[in-house]
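Here the complex is missing a single protein chain, while all its other protein chains stay put.
Then we have subunit A:
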Amino acid sequence: MTDYLFFAVFPYVALAVAVGGGVYRYSRERFSFSSLSSQFLDNRVLFWGSVAWHYGIVLILLAHLVALLFPGFWGRLLGDPLRLAAIEATGLALGLFTLAGLVVLLLRRIASPKAWAVATVMDLLLLAALLLQVATGLYNALVYRWGSLWYLSLAVPWLHSLACLNPDIKYIVPLPLMIKVHLVNAFLLLLLFPVTRLVHIVSIPISYLWRPWQVAVWNKRPIGS
């Protein structure tokens, strides 16, 4: 029953809240769709956290997404022990990079008085949920080796069944607790999407790719550099 609630009901609730809440927030407070950057308040440490976190998490999410959307391709890609080990090692490195970046962001948020002054409870909750997600992901990659392969045979069919509105939790029920925590927490993050600064995911500045160059000129040397 608990498994059914977590893996057959909760994902839909999270998705409904994410879409409904996201649309509602956009219609009411369009300009709140932002990361509410605190770069101006404290930029010294932000670089180390933000760059490591964003490059790491984007590539890791991309790998999850490619396996989900193109399982045949992903299966063929991993169908060689050397490629499998190389992809897993790269994934582990990206996981560590992501975790390091997140820890830096969390410490900065707590240690910097300026960043702390603009922090909300939801910011801290989001950081905690992200930390749990990355930590369990790393744990699963290390302890339950070749996650890239069993994800394809266990999590992907479950996600496909959810997408087809015919949830089949039999793939997930026998899995170890830490993997289940990782899966449930992923949907918890989806639930947090409309009520946190996570909404900035959908405000990707794609136009930056083709807009003209902008030259930024400092009038004076920035303090602390």
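To be clear about the criterion, a contact is a pair of C-beta atoms (placed from the backbone, for glycine too) under 8 Å apart; a residue touches a chain by one contact, two chains touch by 3 or more; residues count from 1.
By definition in this document, contacts and distances are computed from a predicted model.
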item: Protein name as given in UniProt for the chain not displayed, "histidine kinase", "BolA protein", "ABC transporter" or "Cytochrome c domain-containing protein"; value: "Cytochrome c domain-containing protein"
item: Residue in contact with the excluded chain [from A:V51, A:A128 or A:V202]; value: A:V51
item: Residue, one of A:V9, A:V23, A:L65 or A:A89, that touches the chain absent here; value: A:A89
item: Hidden partner chain, residues of subunit A it touches; value: 47-48, 51-52, 75-76, 78-81, 84-86, 88-97, 100, 142-146, 149-150, 152-154, 157, 168, 170-171, 173-176, 225
